[in-house]
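Rather than the whole complex, this shows some of its chains in their spots.
We just call them A and B in the order they show up, numbering each chain from 1.
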Amino acid sequence: MKLFKKASRKAGLPPGTLIHIGEKRVEKVKISMISYDESQFDEKDDVPIEECLAFKEKAAVSWINVTGIHDIEVIEKFGRAFRLHPLLMEDVVHTDQRPKVEDFDDYLFIVLKMLTYDEAKSELQSEQVSLVLGPNFVISFQEHEGDVFNPVRVRIRNGKGRSRKMGCDYLAYALIDAVVDHYFLVLEKYGEKIEMLQEEVLSQPTPQTLQMIHETKRDMIFLRKSVWPLREAISVLERGESTFITDTVAIYLRDVHDHAIQVIDSIETFRDMISGTLDVYLSSVSNKMNEVMKVLTIMATIFIPLTFIAGIYGMNFKYMPELEWHWAYPVVWVVIILLAVLMLIGFKRKKWL
Amino acid sequence: MKLFKKASRKAGLPPGTLIHIGEKRVEKVKISMISYDESQFDEKDDVPIEECLAFKEKAAVSWINVTGIHDIEVIEKFGRAFRLHPLLMEDVVHTDQRPKVEDFDDYLFIVLKMLTYDEAKSELQSEQVSLVLGPNFVISFQEHEGDVFNPVRVRIRNGKGRSRKMGCDYLAYALIDAVVDHYFLVLEKYGEKIEMLQEEVLSQPTPQTLQMIHETKRDMIFLRKSVWPLREAISVLERGESTFITDTVAIYLRDVHDHAIQVIDSIETFRDMISGTLDVYLSSVSNKMNEVMKVLTIMATIFIPLTFIAGIYGMNFKYMPELEWHWAYPVVWVVIILLAVLMLIGFKRKKWL
């Protein structure tokens, strides 16, 4: 996961120039289309752009899904065919956008971040999802094929529940909801990671634990950056200022808005908890340090004077009366042991033992 | 207490699908009902859902209390019978909601967090309480049987005071008030805990103290997360924007709002105090460390040169004139004692002793 994508190729180009910023994640751009109303349902894969346009008029709701955005030519052609504003298309292919909602009079433009946690690399992955919500169509752009929109597709296919009875705005809502619901999965991973770290920090902290704490902290910065603006964006939708959103759907959007706030809340709580974990780590390390210092001090403090005494009677002076005394050696031992015991008592008093 | 509940089972499901997120806390869903006006009072336990509906029309105010929300089937049936919005029902059974107030035209939906401090486990417990306030009914959903609503029940039964004379909004207020009043009990526990920690930190700090400080800090994060949005939620009610709240009750809600602010204030103060306690702990640990270092330094600094002197005269050179001198040994002792005294004076001057 990179926190910042190279965008230098863009500098100096006229506004509205399409430059793909991001990784190429699929081989070929794939356009699929679903169009339905309460009574009918039609689904097609790999639709040519021209056919899309004709197809679009057939039913109440058309959902055009574009997977892969690296092929600038195709994307540009698509944009022109659907009369999407060049600045909008520029944002679609530049995958470093913040989540946002923009009103282009004829359609709403919604940018989201799809987050997934790659267990294999134990890394956070981010993908940009752009939605265009028009009067009778929803266009969605994805960087690569994901299964996150699949449940929505299945529900429409089956025609159960609300999905077929309602309009484009409900479809857009369903897609946003699918993305936001997925955040909880990511949060769950981090929740587990943090709990694991909290236990590790108490039982056996290692420098690797610290490394992981710092990584999790950095991931939280990234998560926050991705989700925070989403809240505001959905709130714009929910407040029903746009003519594309009906009141019935606004209630549903309020629910997603609520979920976004919950996600942000959890991220903030996680941040606090990681800070706490870091504090615990640091004080446990400093506690160990203190223990080390105490052992050193106790050993040194006890033996340094004793060694001095031994040193004294190791001197080679000719006239050292003690050396001749018969009981001198045992007396020295007694003195040494007494001294050691006294010092041990002293340490006990100071609660160092 | 978990800061984050697993919600992964929900991802991909259509909006409005009821999935119980949380622990199962009672065996069977129990529906009880109280209906009253100024002159009459009727109370029933274990009412079947159908009877509820009929019963509801009988009096000015009906209070339906549902204990246990884990049985999705029953809850779903209940929701349909009362024509509650699927998104509302979803929130009722998903116990990881933030406190909030939502206006569904036909009724108000209020989510609260009931907090209790489990002395046995010395743990903070959280339960989700949802209220639906309609024109002539209040529905309350609890996760398990608690005695927090009992005083309200008793007051209605006795018909003393205002409780029977006023409408549904007053009942809803009374329930919210009961929950918020209970927060003060929890705060009191933490207040005592923090005072105890403050004393312990000054008298005899141990790593366990540190552990408890960090735990209390984490609990404060959780408390804050539960109460902070409540303030805003009650403020929405109090401002009287909803038609379900009369002006008379708005004054009472202002009082609860005030209590919520007081709770938040106390939590913030507690946070500040725990931070202070942590600081005191850390400086007391560092003070002890300094003391340890000083003892080591004083012992080492005094005895190292003395041992060196002893070492010198322990050398076996053939020609060491001092060794032959008669008074050499006592002179060495004098030198050693002088050196030691000088160093002690030096330490005294530097205020290390």
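The criterion applied here is as follows: a residue touches a chain if its C-beta (ideal position, glycine included) is under 8 Å from a C-beta of that chain, and two chains touch if they have at least 3 such contacts.
Just so we're clear, the structure is a prediction, and the values are computed from it rather than from any experiment.
Taking the whole complex of the structure file rather than the 2 chains in place, the copy count of the single sequence reaches 5.
Just so we're on the same page, only the chains that are shown with their structure count from here on.
Rotating chain A by 70 degrees superposes its CA atoms on those of chain B, with the angle stated to the nearest 5. Centres computed as Cα averages put chain A at a distance of 26 Å from chain B. Residues of chain B that touch chain A in their complex: 3-4, 6-8, 10-16, 85, 87, 90, 96-98, 100, 102, 104, 204, 207, 210-211, 214, 217-218, 221-222, 225, 278, 282, 285, 288-289, 291-293, 295-296, 299-300, 303-304, 306-307, 310-311, 313-316, 320, 322-329, 332.
Chain A contributes residues 148, 150-151, 155, 160-163, 173-174, 177-178, 181-182, 184-185, 187-188, 191, 202, 251-252, 254-255, 258, 261-262, 265-266, 269-270, 272-273, 276, 279-280, 283-284, 286-287, 290, 293-294, 296-297, 300-301, 304-305, 307-308, 311-312, 314-320, 350-352 to its touches with chain B in the complex.
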